[in-house]
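The following block contains the structure, expressed as structure tokens.
Yeah, one chain of the complex is gone here, protein chain that is, but the others are all in their spots.
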């Protein structure tokens, strides 16, 4: 302890104190303050950049989610549209089928009616023609036949004979 | 020289005590680091602080006796 106290130099203590105060003041003013400010500025800059990147990433994610949602919506819309279209198609087809069937039925009926009419007309015409023809034939035959008296008589006989048989 | 003998004996005892303490600190720190390598930095800092305090004590005692 004695050596320790003996080695202690008050003058050096005073000089060291004064010099250290001056040194601290100078260092704080000319070195530490600008250095630490620049460092924290730089760190804040880096932090800011990182935050911005994080934010951009989040935004991107949001955007992607939005896109996904829109896509989903579009997809479902398309689905519904397609379904509707399919329904409409089916409906149209069935309607068309119905209509066509109706039309066809109608046409068939008409056609049948027309055929019937035609048939009747044809039959009637045929009847008339046949009557006329038969009359003409009959006339000719009669004329022809009547020209040959014997034969006529024979025929009459035959016919009478047949009629009797009937 | 003869008057120095008690001082030297005292210094020896101090050094034994300080050495034991430092050994214990170092050993425990090593064990702790081995158990938890991820906390090595914190353990080292604490180890250095405690070793420094012990060293200060030992030096204080040595110089008081000088």
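The first chain written gets the first letter, and so on, giving A and B; residue counts start at 1 in each chain.
Here is the rule we go by: contacts are C-beta pairs under 8 Å (C-beta built on N, C-alpha and C of every residue); 3 or more make two chains touch, one makes a residue touch a chain.
As a convention for this text, contacts and distances are computed from a predicted model.
**Student:** Of the options "NADH-quinone oxidoreductase subunit K", "Peptide/nickel transport system substrate-binding protein", "ATP synthase subunit a" or "Polysulphide reductase, NrfD", which is the UniProt protein name for the chain that has been left out of view?
**Tutor:** The record names the chain that does not appear here as "ATP synthase subunit a".
**Student:** When the complex is taken as a whole, what residues of chain A touch the one chain not shown?
**Tutor:** Against the missing chain, chain A presents residues 4, 7-17, 19-20, 22-24, 26-28, 30-36, 38-39, 42.
**Student:** What residue numbers in chain B mark contact with the hidden partner chain?
**Tutor:** Against the missing chain, chain B presents residues 45, 48-49, 52-53, 55-57, 59-60, 62-63.
Everything below uses one rule, namely that only the chains that are shown with their structure count from here on.
**Student:** For chain A and chain B, let me know how many angstrom lie between their CA-based centres, rounded off.
**Tutor:** Inter-chain centre distance comes to 86 Å.
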